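For chain A:
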Amino acid sequence: MSGAVSGKRAAIEVRAVEKRFGNVGIIRDLNLSVAQGERHAIIGPNGAGKSTTFNLISGHIKPTAGEVRLNGDLISGLRPFEINRRGLSRSFQVTNVFARMSVWENVRCAVLWATGHRYAFWKNVDSLPEVRERTAQILDDIHLTHRRDVPAGLLTYAEQRELEIGITIASGATVVMLDEPTAGMSHAETDRAVSLIRRLTEGKTLVIVEHDMSVVFGLADRISVLVYGHIIASGTPEEIRRDPKVKEAYLGEEAH
Partner candidate 1 sequence: EDTIKIGYIDPLSGGGASVGEGGLKTFQYLADELNAKGGILGKKIEIIGLDNKTNPQESLVQAQKAIDAGVRYITQGNGSSVAAALSDFVTKNNTRNPGKEVLYFNYAAVDPSLTNEKCSYWHFRWDASSDIKMEALTNYMKDTPSIKKVYLINQDYSFGQSVRTDARKMLGAKRPDIQIVGDELHPLLKVTDFSPYIAKIKASGADSVVTGNWGQDFALLLKAAADAGLKVNWYTYYAGGAGGPTAVKQTGLDHQVFQITEGFANSGNKAAMDYEKAFRAKVNLSLWYPRAVNEMRMFKAAAEKANSIDPVKVAAALEDLKFEVLDGGQGIMRKDDHQFLQPIYISSFGKLTESEPFDEESTGWGWHLVSKIDTPQAMVSTTCKMARP
Partner candidate 2 sequence: MLEVRDLHAYYGKSHILQGVDLDVAAGEVVSLLGRNGVGRSTTVKAIMGEVAPQGTIRFKGKDIAGLPSYKIARLGLGYVPEHRDIFPSLTVRQNLLLGVKDTRRPGKWRLQDMLDMFPNLAARADTAAGVLSGGEKQMLTTCRTLMGDPDLIMIDEPTEGLAPLIVQQVGDLIARIAQAGVAILLVEQKLSIAMRISKRVYIMGHGRVVFEGTPDELKANAAVRQEWLEV
């Protein structure tokens, strides 16, 4: 899954995408390009359509018009699992883990497809060394090794958010999309999560939605600002910080 063919090709390419619910247009003429290996943040006011954009890219919902490409291949119209199998993985704004399964099982399930075990019903999951090692590694990475046998539903909120990230990156996808990964975390937890994200997405393409500007400005190579379903600005953190449109539509005078 290396981008050997063309290192310059965009990891994600959204072209002229529209999404309407009934007759409300939520996403209008959305164009977005995320280069491979880039850390791209999407910011914008609540209800601007950031999560919807995630849903459109990851196949959760289908665009009304326009197309989405992953590493050059058309993926709009594909189902979520098909897109996931092509190396795109996402997390959810609302924690979305397997509540009754243990932390270990949560992560392991996310590892299975990518390690090629798929729907196998003739293999013992416990005796798949590469699955075991990878799971253990991820648990270690997200600092949940000591909680491995706890049902995910019983974790604290911050731990569940961390697990959410763990599940997202477990498949080894090259494109990772995180929807407000630090929402609801304290400062300390946020800092920890940021360094975690930074480390885990090393060498990968990252798309992140965040309202916490310290996270956004600390993490992103490039930022796009989404307002009313349309990207009004795109650029480096510096450019965005200075953009008056952005100030008016999103940051307000309180910008940190």
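Definition applied: a contact is a pair of C-beta atoms (placed from the backbone, for glycine too) under 8 Å apart; a residue touches a chain by one contact, two chains touch by 3 or more; residues count from 1.
A quick word on the picks: all candidates are chains of the complex that A comes from, given by their letters.
Keep in mind that what you see is a predicted model, and the values were worked out from it rather than measured.
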| item | value |
| --- | --- |
| Of 1 or 2, the one touching chain A somewhere in this complex | 2 |
| In the complex with candidate 2, residue positions of chain A that touch it | 21-22, 24, 43-51, 93, 180, 183-189, 211, 213, 249-252, 254-255 |
